[in-house]
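One structure follows; several queries about it will come next.
The excerpt is restricted to a subset of chains, each kept in its original location.
Labels for the chains are A and B, by order of writing; each one numbers its residues from 1.
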Amino acid sequence: MNFNLPFIPERPEKPRQSGLTMVMDKGLSLREAEDFCEVCTEYTDLVKLGFGTGLLTPKLKEKIKLYQQAGLKPYFGGTLFEAFVARNMFDDYRRFIADSGVETVEVSDGVLPIEHGKKCGYIESLAKDYVVLSEVGTKLKGKEITHEQWISWMQSELQAGAWKVIAEARESGNIGIYKEDGSADCDLVLDIRKHVNADDILWEAPLKSQQVWFIKLLGANVNLGNIANNEVIPLETLRRGLRGDTLLNFLP
Amino acid sequence: MNFNLPFIPERPEKPRQSGLTMVMDKGLSLREAEDFCEVCTEYTDLVKLGFGTGLLTPKLKEKIKLYQQAGLKPYFGGTLFEAFVARNMFDDYRRFIADSGVETVEVSDGVLPIEHGKKCGYIESLAKDYVVLSEVGTKLKGKEITHEQWISWMQSELQAGAWKVIAEARESGNIGIYKEDGSADCDLVLDIRKHVNADDILWEAPLKSQQVWFIKLLGANVNLGNIANNEVIPLETLRRGLRGDTLLNFLP
């Protein structure tokens, strides 16, 4: 920090197990990725190349290397994994990610129905070579799952080797752990927290109101994801009580 | 693409007649325009210098040249045309655009009432020297036009020499072909489609929900416009079934 204010929540040093921030890159140029790293490296842990953008942006390997050299973990959004699996091309996906240079991978079934045992098989297989993020929760309205499924799937995916489980919210923040108006499904979140270790969960929280809600409920070092690249610094001010919404929360 | 996945909708090669993406530049710097071109040139056809921003941004001619050298068609938003015509300065507008170096021009009456025969006259006149985009639909609530007017005006403007007709939605996506809540006016769109050639229409669709709706209704190569500069890659993932919303739509 540019000035050492007291009573600012401590943030763990990187690489860390909690207080993670996962950012969504929807197609930044190399220079924009450099700009991002200049300002946000210290406050960011994971960079998701959102949905299937990884197939479309040029200079992909250079961008992946750029992020890694800045101390970040870039990885492809789960939708890309699903696009390969939907075509029965899991082995090709392994080759593609190996060739790209990433060291982190996401396994999800947000749109494509995958039998849960099979999903855990993918996690187990990939966990031998990669840091695995697995995502629980559907992207599709009408396919919502029960609290019991949320909890038992998170538990079994962690057991299968996932480093963290991601709680789905999409880029828009209106499904999964959120209601259609973007407010959190409080009962669901509390239920999950009762049965799954806090540090093991990364909550997608694209909207400021959602970030504030989670920080007030679970503290400055809650793991949050789907943060827009220009919202990392504002999020960090929330975590540290340097923004109106949390300014009074961390004072003695 | 960075990997050749099967069952991805084919996109026509540029320069193309369908599958167009038109982007809104609201005042990018030269370097930001370069960044845009690095990532998005392949997926973009038209760059609108939105509303009257063309009068205010510095290094205008350099930016226009930069876009043209990247294989894009930059042009001034129709509001600038209307600002000149409202002052009885159409000849000055011709001089201004000739001097600027653009090869594409928009004719619209989104705010300024222009008698329709006169509008077609402008189109005819400009079409001798430029690629003309003409826009149908008002920007003003309470001035909405009938289905018959939408259709017959589109037809006569194409006949007058417009390369494509643009269906108005504004940057906000809540007027013209959309209802106030941003959802599409389905009856209107289907009615237009019955009477006007699909490739001749460019639908303004600034919101993701609108892009998804049009791709599902009219296919991957529907012409879409008013896309924010950082939403071109996400839109391209929608067109190719590489995002949750359309992942299952193009599979066999």
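Heads up, the rule we're going with is that a residue touches a chain if its C-beta (ideal position, glycine included) is under 8 Å from a C-beta of that chain, and two chains touch if they have at least 3 such contacts.
Computed from a prediction, not measured in an experiment: that's the story for all the values here.
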- Oligomeric copy total, full assembly; chains in place: 2: 3
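Everything below uses one rule, namely that only the chains that are shown with their structure count from here on.
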- Query: Where the centres are mean C-alpha positions, what is the separation of chain A from chain B, in Å?
  - Reply: 34
- Enumerate the contact residues on chain A facing chain B in the complex. 26-32, 50-60, 79-80, 82-84, 86-87, 89, 92, 96, 100, 110-112, 139-140, 170, 172
- Residues of chain B touching chain A in their complex? 1-3, 5-7, 31, 34-36, 38-40, 43, 208, 230-234, 236-237, 240-245, 247-248, 251
